[in-house]
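Structure provided below as structure tokens; questions to follow.
A single protein chain has been omitted; all remaining protein chains appear in their positions.
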Amino acid sequence: MSVVLSGIQCTYRIGDRPAVSIESLELTAGPVGLVGVNGAGKSTLLRTLAGARRPQAGSVTLGGEELYHRHRRTVVQQIGYMPQEIQFPAELRVTQVLAYVCWLRGIPSRTAKARTAGAIEAVGLTDRAGQLTGQLSGGMRRRLALAAALVSEPRLLLLDEPTTGLDPEQRAGVRAIISNLDQECLTVMSSHVMEDVASVTARIVVLHEGSVIYHGDTPAFVEERGGPGRSAEHAFLSTIAGS
Amino acid sequence: MIAALRAWGVSRVVLVVGVAVVVIETTATDQFTLPTIEDRINGWALVPALVALTLAEPLVDRSPELTEHATRSPVVIALARLALAYAGAVVVAGYCLFSPEGGVVAAYVLTSLALASVAAALIGPWYWAPLVPITFAWLQQTAGAFPRPSFAIPVAVLVGTVAGSSIVYAGATVIRARPAGRPPGRRRRRRP
Partner (left out) sequence: MIGLRTEWLGPPRVRAALLAALVGAGLVPVLDRDMPWLGSWKVALDQGTFSITTLGPVAAGIACSVYVRIRRSEVPELLAQARRPWLGWLAPGIGVWGLASLAVVLICAFTTTVTWAIGAHAYPDLFWVVPPALAVLAAEVAIGALIGSQVQHHWATPWAAVIVFMVYILSSVGVLPGVFRTGGVTGTLAGQTFHAPTFAWQALAGVGLAGGAMALSRWELFRVSGPVSRGATGLALVGAVVAMFQLRGDSDERYVFAATVQYECREGEPTVCMLLETTRPLDDLSAKMRSLSDHLEAAGAQLPEQFRQRVPGEPDPHHGFLRMRGDAVLAATVDYLTAAESLAQPAGCSAYSSDDPRVLPEVWFTVDDVLVRWLLVQEGHETAPSDGALADWWALPRARQWPWVRATYDALRDCRLHALRLPTSAS
């Protein structure tokens, strides 16, 4: 799966500076980190890639197919999206929520059960499968959100701040899940925790004030800009400062 | 489909139906007075209003982030939600039909749910807020008269109301399911 963005302009209000303005960007299979300070446009870009926010200008193609055309749903079928915040029906159990997501995603019931079990296993919620979502901790809910994104076996997986609000152990768990994903799947993970991005992704996109100011391999990014300590954080800050 | 029904609160629909049956059995034919309303109110008048207030609840999307990324048609989702709410309403209406004096009420159960579905389409989770004062106004206007035969709703009007409100609800669901932002090339031009 590859994603190509060209001439993208996303503006919330007429007259405002675009929240996202990307002349050209191509992303190919594998894990990609999307980093930027708060308000850089990460979530807007992810929502645009997820088919949930139509840009005012430009085009987004997924595997050569235009995303925002009349048959958007057939393209969206290939996308898994984990938003920053998600409300689950609190009176449902983990398996029931995923079964509901399968129904919403049009997954036939004969395969939904296996998909649900696979997603639960992938995020390590097997022992919580029968628990009500209202009783899950914050970290467990993030995992469930990830499972909901994985259940349709996407070719493009979009994760908006998947490690936010998690303790170090939970963060490590989520990183491990992302690392174990199929490398044929293009995974775009936004975060402002550089350590998470550096440890999981092969490539990195730095967004600043809605524009891409860096796009390249993650190890090279840290190597070239990370200073004497080879710090991902330092690399990020120096990139922002130099823009 | 069972998962969807569970998520939308099928258990609460069953509970509402049960409560409605108890209300019909215990108070529907009783009469009572309320302040400022001079005529006596028939217990039947409460049934359509309270059923609509609670049965319309499955029409509200409590997990919009999940629905936003659905690939199933929003029309199908809307119709499935309506089917759940109307299934409950039809059971209550059916129970009314077999109760003395309840024939007229049955149509009002469906009509009031139709009104509630329009409210749900327009203001989502706050649909119940205008229905509370409307319920009081309904009791005020129908006191002493409901459910006399003069209140009977013609079948064509009932069908039209239910169909019209369902179209409004489904239309609102489709609009909400559209991606945010204006499509390229459709900017409104200022008149010279």
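Note that the chains are named A and B in the order they appear, and that numbering of residues resets to 1 at the start of each chain.
Operating definition for what follows: contacts are C-beta pairs under 8 Å (C-beta built on N, C-alpha and C of every residue); 3 or more make two chains touch, one makes a residue touch a chain.
Note that the coordinates shown come from a computational prediction; the quantities given were computed from them, not determined experimentally.
J.: Tell me which residue among A:7, A:39, A:63 or A:134 touches the hidden chain in the full complex.
T.: Considering the complete complex, A:134 is the one touching the chain left out.
J.: For the chain that's not shown, point to the residue among B:53, B:105 or B:170 touching it.
T.: B:53
J.: Counting contacts across the full complex, list the positions on chain B that touch the omitted chain.
T.: Residue positions of chain B that touch the missing chain: 9, 12, 32-36, 38, 46, 50, 53-54, 56-57, 60, 62, 125-137, 140.
J.: List every residue of chain A that touches the chain not included in the displayed model.
T.: 90-91, 134, 138
The definition used in the following text is that only the chains that are shown with their structure count from here on.
J.: Per the centroid of Cα atoms for each chain, what is the distance between chain A and chain B, given in Å?
T.: 38
J.: Note which residues of chain A are touching chain B in the complex, please.
T.: Checking each residue of chain A against chain B gives 10, 47, 50-58, 68, 72-74, 76-77, 79, 81, 83, 85-89, 91-92, 96-97, 99-106, 109, 148, 152.
J.: Enumerate the contact residues on chain B facing chain A in the complex.
T.: Where chain B meets chain A, its residues are 1-4, 6-7, 9, 62-73, 77, 179-184, 187.
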